[in-house]
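A single protein chain has been removed from this complex, and every other one stays in its place.
First chain written, first letter: the chains are A and B, and each begins at residue 1.
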Amino acid sequence: MTNNKKLSTEGLNLYFSEKHILKDVAIGIPQNKITALIGPSGCGKTTLLRTFNRLHDLLDYVKITGKVMIDDTNIYDPKISAVEIRKRIGMVFQKPNPFPKNIYDNIAYGLKVNNTDPYRIPQLVEQSLRESFLWDEVKDELKKPAIQLSGGQQQRLCIARAVALRPEVILMDEPCSALDPFSSLKIEDLIRELRKSYTVVIVTHNMQQAQRLSDYTAFMYLGQLIEFGTTKEIFNNPQHDLTKNYVTGHFG
Amino acid sequence: MDFHQRQKTDNIFRKIFKIAGLLIIGILGGIFLMLMYNSIAFFLHFKPADFLTDTQWNPGNTSHAEFGILPLLVSTCLVTAGAMILAIPLGICTAAFLSEFASKRLQTILKPIIEMLAAIPSVAIGFLGIVIVGPGIAKLFGIQSGLNALNGSVLLAIMSLPTIITVAEDAIHAVPLSYREGSYALGANRWATLFKITLPAALPGLIAAIMLGMGRALGETMTVLMATGNVAAFPKGFLNSVKTITATIAIEMGEVPYQTTHYFALFAIAAVLFIITLAVNLLGESAINKVRKFQ
């Protein structure tokens, strides 16, 4: 496995009140690769994803122990604010969730709150819309409410919104699950494109998608990381029976 | 704004919001302390036992002022009881009709009507007590003035109806469909189901509705002030003029000199009213909590 770990956890445990959701998870996610998190519903893959972004911070019943690192920085260091972390680690959600603003402002908002030079914002908006293959479709109607776009367009807008901040990592929580197959393929092309500049972690239910897209795959089951390796290994030569059963479709 | 400043703004507003929240507790505490402080001042001048047992409220008598809360308390209870006798059957029947028998279309007409009834200011209801209900009562019973306890009861019934109907309807609506289906399956008809299954199952919610309606009636000022005649004697029946706690405060606070025994006495009866409404509302709330558990 590569030495270039971008995100890593060690002895990570997470509880919702009394429920033990993540059990002693240790994983190292390689830089500038696409890593897929797979596993049956309720295995903790989405929870793990959200842990990287400190999205559990707002819920007072969540308790986290262990180490979560980006490069050499502890994500949960009390001296570091969640805002700084989230600037470095962007996120795309399961359902497209554009702001109730127009297309332009959807992307400009993140730039504005993060003190981007106002003169550079229009240029950055255009750039990130181009990177998300959305520019040609929306360039004439940037003032249109984002909610009027199609589902696939909305999701690409959400990706553009994350990309605009130039994060180091982009987390994606089943980004295609709410979309039709055609839009999904478009998003997949986009994700492949993103690999060049970003580290991508994607949660997916879809085995084919994981195989098509990812360089590495992690299989989780009941809150534990069962197996982690290159996608080829995981799908063609799994070491663990659980993994084997899952990737061959015997359960889940 | 640089990052440091943004964090600072975030923290400042977090504190502002928290202070606003804590101030709410402060307001309730303030009201409570204000009533306590002035009531204690009153009881330094006047024996608590006399306050509770005297049958006269006669603060104007300079040589021997009397501050017996009983006539006011009995008046308040009489008017409220009358209002409940009228409003409970009407309110629950209407709620049952709305929830079980009215079509969606009829509901969209009836619900705004009930909301409109709730929106009418109490002073306007009091005015109607003077111009319609009062003369009506006078004619019906052959008495000189219709400004009496019955008048107040009718008006308070109208005022508490929207509360009772809304809460009771929610309660009836919340009874699981399976209960009713079970009853139908056993061959019971609509009515038997309603009276033997649905309404008993909704009982905690209905009690909450009654309590909340009663709380509203107990604390209402302007309607009773205008419609009940304001005679601070022991009421003998619904056709007597009465003077409730709220009306007494409303009338006398405007005329009484600052920090006299009489002034403090008005806070003392307000404290009694506060405790009664609090108890009624707490009862209603615990009934609602039972509904929540039941669901």
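Some observations on this one:
FYI, a residue touches a chain if its C-beta (ideal position, glycine included) is under 8 Å from a C-beta of that chain, and two chains touch if they have at least 3 such contacts.
The working rule: contacts and distances are computed from a predicted model.
Going by its UniProt record, the hidden chain of the complex is named "Phosphate transport system permease protein PstA" among "Phosphate transport system permease protein PstA", "Electron transfer flavoprotein alpha subunit", "Spore germination protein" or "Chemotaxis protein CheA".
In the full complex, the chain left out of view touches A, B.
Contact with the omitted chain, checked across B:69, B:83 or B:128, is made by B:128. Listed residues B:49, B:119 or B:185: the one in touch with the omitted chain is B:119.
Contact with the omitted chain, checked across A:110, A:152 or A:238, is made by A:110. Taking the whole complex into account, chain B touches the unshown chain at residues 6-7, 9-10, 13-14, 16-18, 20-25, 27-28, 30-31, 34-35, 38, 89-91, 93-94, 96-98, 101-102, 110, 112-117, 119-128, 130-132, 158, 161, 165, 189-191, 215, 218-222, 225-226, 246, 249-250, 253-254, 258, 266-267, 270, 273-274, 277-278, 280-281, 285. Across the interface with the omitted chain, chain A contributes residues 53, 55, 58-61, 82-84, 86-87, 90-91, 93, 95, 97-100, 109-110, 113-114, 158, 161-162, 165.
The rule is short, and it goes like this: only the chains that are shown with their structure count from here on.
Taking each chain's centre as the mean of its C-alpha atoms, chain A lies 55 Å from chain B.
The residues of chain A lying in touch with chain B in their complex are 81, 83-84, 113, 115. By the touch criterion stated above, chain B contacts chain A in their complex at residues 1-3, 6-7.
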